[in-house]
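Removed: one protein chain of the complex. Kept in place: all other protein chains.
What follows is chain A.
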Amino acid sequence: MYAKLTFSMLVAGMHPGSGMTEQNDKISIASLSENKIQEISYDGQETYFKPFTLSESLTDLANRINFLNEDDNDCEDGEEEDPKGFHQAKQWPWRDIHSHLQRALIEMNVLVDVISITQNKPTTLKDSAAESSDANRYLMYDLAQKDSEPTKPMLQLITKKKCLAGAAKILLNGYERLNKAWTETSGQISFHSALLKLRKCWRVRRVGDKIMGDLSYRTAGSNFWHSGAFEVIKRSGDDTDEESSYGSALPSRLKSPISVEVSSDLLGYAEIFVSVINLDVHRDSLPDDVSECFSLNFHDLMQSSVLRVNQPPWHQKLVNAQNVLFCKEFFTRLTKEAIQLRCRSLYSPFVIVGDTISALVFPHTQLSVHLRYKQKPLLDEKTGNSNIKSLFSFKHTLLQLLQKDHSKQLNIPTPHPTSAVLGLTPEMRHASIQPWSSMQLDTTLKRDDDSLAEAMVKMAKHYEVRRRLAKVIKMILNEYSDPDIQAHWLTLSNQYESCVRMTMASFGYEACHRTVFQATAMADKVKFLHREGKIVFVEVDESCIYKYLVTLISGHQTLTLDKLARNMGWNVLQVTPRSGIDFNSSVINRGSLVASSPSFDSYVGIVCSTTYQGTVEYDVKVKYTKSPENKSTKTSKDPELLAMQFDKYMSIGGIWQKVNWQKIYGRNFINKVETLLTCLVNYD
């Protein structure tokens, strides 16, 4: 009653109009889906949980009853509410209450039944009154489940056996495979000992279930981006057929149970190819304009012939990969520096195109660095090209610089004293207290500057200067047989400076005089150090060096003449080895000597001049104070008297006469002069 009243009030509330409108309104109610949706398939079809049958729902409800909980009020309420709740089931606000009440009623009924059975009393229901008195009644408690299909034990057994057979097959297959691998590798090096061997040389660690290695020089202080990772793979029996060309060529005892996988960009062979190219005017005439090349290839210690035989294939592969990595790092570093560098000593800035860096170090000399990267070994090419020579200083210096840089990354010098700023050298700290000039500061800072590109440019320049100096010396040696010139290259030189010691001496007159000097080929100039301590810097142009050397030759000749004349008792009136310009405009330098015979009756004037063409010209003149004719005529009359009268005037007068140099006997110039001087001496 209470529920009905409440419902009508609610309807009135929804439609607050008159009673007429209340009658006309039609409320249509559609039933909601009664069953729960189990699944909605892709085509939109819905699968529902099948509703329980009556007996199932009974069992289900019986399960819900908590027999331990006693509550009499529920029972009373259920009986009271039952009939009204059922009638109003269609009205949705009451649906829940209705269903609950209904369920409570059924539960109550079941409870009553159960109690009656357990107490063996008659039930409330009339139709079961006959059974109530039956003493054999019993209650079976069962779960509300549908009966599963009857099991077939034979089928189960067969399935199980099949499964066991499958498992056995898998296990035996695995065993066979392992056994095969075992028997194949039993005569060879085992995987773990090979791994131990690999571990000795290479950095290997375990990542998950893989064994990863590291080729990069990161542990040595490198900052290169490439990880240089490689993977170590155990070669099983099946993989042996797919061996690489390495493995197949090797005897079975050397077939390694290990194979390594290197990332694809590290495969192959690489080298840095540095060349100093001469872009001269005679370029067309030369078959190859490369004046000198060298390759920066890193060879491993294991490559020595004794060890190479026992070397496993993976080692060579890793060495190559590391070499590729190293070359790449080197080239990247060089590129980076080349971009940043504004080298004042360069003729033109660096040009970077692809794998080549080039720069003009001198007007016709180009330095080019090329990263060569190929899949096949580069050695064949190397032997084929005879122009390639190993320029050890380049390679050694560059590698050393890189190594130094790497080690600097790892070992940061500790400040001394400990309170000092980190990274400052003692010189730099002192600079703030002591009055240092900017030049001193510059030199201090430059000492730490290990720029690879700068070092390379400097070396290339030095190399070119040395080549030019050697070429000029060779030319001089070919052109001048008089005096004898000896050049001795010192083996003790560094990468930026090299020395040559030169000696000039006339053949047969070595004891008389010899000119000794030292030429040092530097990066920007040639330094000539003479015996007397004089230092002359000459430009690196070939003609400059040539002309200077010719000047030295003429100077040598003059000085030798000086010594010779003195030794022979002649009076040297004047000697100038280098007197500067001459009247003749084609002469650069003019050395001259004037000497008189011991008895002052003849004079010799010798001029050694160096021309712009780079030749030494000799001009020898003789002057007699007393003509031979006069002398002979006068001595025939009264020689003693005449001598007494005119001897003191003998040295006055006379004319310079040119000597026919070709007709004078002698092997070389000094020898001829000696002959001349000997002839001119008056023995009377």
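Rule of thumb we're sticking to: contacts are C-beta pairs under 8 Å (C-beta built on N, C-alpha and C of every residue); 3 or more make two chains touch, one makes a residue touch a chain; residues count from 1.
Here is the rule we use: contacts and distances are computed from a predicted model.
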Choosing from "ER membrane protein complex subunit 2", "Mediator of RNA polymerase II transcription subunit 11", "ADP-ribosylation factor-like protein 3" or "Origin recognition complex subunit 4", the absent chain's UniProt record names it "Mediator of RNA polymerase II transcription subunit 11"
Which candidate, A:Lys162, A:Lys336, A:Lys471 or A:Arg531, sits in contact with the chain we can't see? A:Lys162
Option touching the unshown chain, where A:Ser41, A:Gln375, A:Thr491 or A:Ser585 are the choices: A:Thr491
Which residue among A:Arg235, A:Lys317, A:Arg333 or A:His406 touches the omitted chain? A:His406
In the full complex, which of A:Lys50, A:His100, A:Lys336 or A:His396 touches the chain missing from this view? A:His396
Listed residues A:Trp94, A:Tyr217 or A:Phe230, member touching the removed chain: A:Tyr217
Residue list for chain A contacting the dropped chain reads 161-162, 164-165, 167-172, 174-175, 178-179, 182, 190, 192-193, 196, 201-203, 205-206, 214, 217, 219-221, 298-301, 322, 390, 392, 395-396, 399-400, 403, 406-407, 491
